[in-house]
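Data first, discussion second: the structure below is written as structure tokens.
The complex is shown incomplete by one protein chain, all other protein chains being positioned as in the whole.
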Amino acid sequence: MVEQVRKLLEKRVESAVELEKLRQSILDKKDSSRTCISVCGGTACRASGAEAVVEAFVDEIERRELQVQVEMKETGCHGFCERGPLVVIEPKKIFYQQVKPEDVAEIIAETVMGDRVVERLLYVDPASGEKITYESDVPFYKRQTRTIFGANGEIDPTNIEDYIASGGYSALSKVLTGMKPQEVVDEIKKSGLRGRGGGGFPTGRKWQSCLDAKADIKYTICNADEGDPGAYQDRSLLEGNPHSVLEGMIIGAFTIGSHQGYIYVRNEYPLAVEHARIAIEQATDYGLLGENILGSGFDLKVTINKGGGAFVCGESSALMASLEGKIGEPKAKYVHMSEKGLWDSPSLLNNVKTWANISLIINKGADWFSKIGTTGSKGTMIFSLVGNINNTGLVEVPMGITLREMIFDIGGGIPNGKKFKAVQTGGPSGGCIPEQFLDTPVDFDELTKLGSMMGSGGMIVMDEDTCMVDVAKYFVEFLKGESCGKCTPCREGINRMSEILSRITQGKGKREDLDTLEDLAGILSAGALCALGRTAANPVMSTLRYFRDEYLAHIEQKKCPAGVCRELIQYSIDPEKCQGCLRCLRACPTGAITGEKREVHTLNQGLCIKCGACYDVCKFNAVIRQ
Amino acid sequence: MDLTLDFPKVKAIVESSTEKVDSLIDSYAGDKEQLISLLQDIQAEFNYLPQDVLVKVSQKLDIPLSQVFSVVTFFRAFTLKPRGRHLVTVCLGTACHVRGGQKLVDKMGRDYGIKPGETTEDMRFSLETVNCLGCCALGPVVVVDGKYESKINPDKLDRVLRGYK
Partner (left out) sequence: MEAADGVNAVSLTVDDKEIIVSAGQTILEAVQRVDGIGNIPALCNHPAVKPYGACRICTVEVSEDGGSKFKFVASCLYPVKNGLIVKTNTEKIKKLRKGIIELMLARSPNVKRIQELAEEYGVEEPRFVLGDQDCILCGLCVRACQEIIGKSAISLVNRGIYREVAAPFYAYELTEECIGCGDCAFVCPTGAIKMGDDGRPILPKVKIPYGEIEALAKKEAATPS
């Protein structure tokens, strides 16, 4: 026990000098001749079998007794989720994708022991047909600027020493040893950083009002309640580099004079919760969190709170209500949360990505930061590029890159030879952007001008087989289930929008419905209590603005041009193409398809429930959908 | 009208776990702020939130029962009805929706007769939906008893569920 206590105390640093000594000693211990294998341990890769790959590596390294020469590290999400499980061999950063446990022995034998590459595991550039060996040459990564997210591939999130070795906590050190709170705020203001959670509020201004607020107790909060469906950057950051978020929070807390912090995480993110918990524990052990941080006399305690499954709790006042043990009901913010927030005390609430930017700005300076991006939107932004796209994953780019570059150069374009139709940004509060605006730079204000918004960074690409009315209905249904129900415009207004959109997608729409939808949008934006309600009509209004003809087709011709809305489509079997293979017959849940083997099958419309199972399983394109 | 007292089985479970309940509540040391976290721990233990236990939480944490009830009915993570042996969660995030996630929910309705939030009569499956798990590259995603199944279609779902008795 004495030994354990001694070891614990040994780790603890009590000053900036000691931190640097620790950092140096960790770096000294690193053997640069050692090969490091980095396996992506993000939730998606784990779901694809990354843990089995990790185990295979552990076994193989042990079997060959290579522990001295080879290090294997399970890191956070590397971002190229479409191609997982991912394995990167340092130092050259040879990039292997879709790795299975069976491949591990060969990787060790060929790449680690020998100097050869396992060709079949290399990424093939669909444009050129070339096999690509190094991570930095992969088009998906090449065009990114991974100032924050890049670290995910290098560090083991459950080992604080990795973070320290890469320069972690030096920003905190700098602040605690030589900067006054107002200086920190000035630096953040100068950088031009805007909130990455959705609102895009100038971070420096928020910090200033929290600093100015006069109170004995203040709170520091990290909003990790990432609710936008399709966005998972916050999760991956918290899973893969929790210390980057923690460091930002400690700096923020010190600046405003807060001694209690909270990380509010969605309960659907168990791995992020676990890694945040470990990070807090280790930071406390090392004297970087808790009492007398780095010997500065500053105390901060950070607690993790889990959400309960409510999208509205991503809204700051609802989140704070939930932290108080109450229901997630937002309240009017006529007095800002930075003056009266949690328990009516000044509260500094920022998104995960915003916190992760802080140490970067402190270390590299506001000038460096403000050179990246556009006039109104500084720095980089991490987007989740998902949907009908070849390279699904997390992408970090400087603000100002065009949508076209994101979707086609980095995203690799639309799969299966389909055409691009729209890109949805900003989650349920955002809108859909059509082809003619693909050259718009990604920027807070530019996206808002188009009727959408940056939001939390979700970017959902939609191809020609997407029905935009169905998309609007999807978002409205989502919001209907998530509305807290307090205010009339949101509770009743969203419900009625849902009513109208359902009728339209069932072929029972009327021309006047479009006017009613616009009226409801007006009531929501002017009358709703919180941002969920105020922006609820955005998906509807933006699709109406750019795809009105689709709405009219549903209403006037009772047709769904994209072939999605059940009541308006019909499946039939093309007798010329049908091979009589019985596949569709077996797949049909209602027995609507009849026929013998090797004879043309027939579809009974009366029994057909339009589920599309036959369309999905037919290998001969013999099922027609119109 | 304490309904749990009418169900001998439930009563037995709750009474035998009084110690467990007490220790869970005590581990949060009367911290009202951690109500939601405590409720999640309790639900993980009992597979639902027994009314009896909620009354105890209200008393020990000094939170009005009406507030506990409001919280329990507000947040989707909580259920007041016992769940089935296996929990099937279908992701209906936008990316999964665009890749056909709704068909899986429909299939559960056809094959097992349950809608999201419901449990089969034989207590075999409970169905829930979730608004994005953050595995969009693998969509459509279904989680069964914590195990993630990727690129699921109605056919695959059949095969996966057959293994859960």
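Think of it as A and B in the order they're written, each chain with its own count starting at 1.
Here is the rule we use: a residue touches a chain if its C-beta (ideal position, glycine included) is under 8 Å from a C-beta of that chain, and two chains touch if they have at least 3 such contacts.
The structure displayed is predicted, hence computed values, not measured ones.
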For this session: Can you work out which residue in A:Gly507, A:Gly522 or A:Gly580 touches the chain that's missing from view?
Result: A:Gly522
For this session: Would you indicate which residue among A:Asn305, A:Ser483 or A:Thr535 is in contact with the undisplayed chain?
Result: A:Ser483
Problem set entry | Touch with the omitted chain, as defined above, among A:Thr177, A:Thr440 or A:Asn495 | A:Asn495
Problem set entry | Positions on subunit A contacted by the hidden chain, ascending | 310, 327, 331-332, 334-335, 480-489, 491-493, 495-496, 499, 512, 516, 519-520, 522-523, 526-529
Problem set entry | Residues of subunit B in contact with the chain not shown | 1-3, 6-10, 51, 55, 64-70, 73-74, 80-82
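In this text, only the chains that are shown with their structure count from here on.
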Problem set entry | Interfacial residue positions of subunit A with respect to subunit B in the complex | 43-44, 46-48, 81-82, 84, 226-232, 235-236, 267-269, 305-311, 322-328, 384, 386-388, 392-393, 424, 458, 460, 462, 466, 474-475, 478, 482, 484, 587, 589, 611-613, 616-617
Exercise. Residues of subunit B touching subunit A in their complex?
Worked result: 32-37, 39-40, 63, 67, 70-71, 74-78, 92-95, 97-100, 103, 106-107, 110-111, 130-139, 141, 148, 150, 153-155
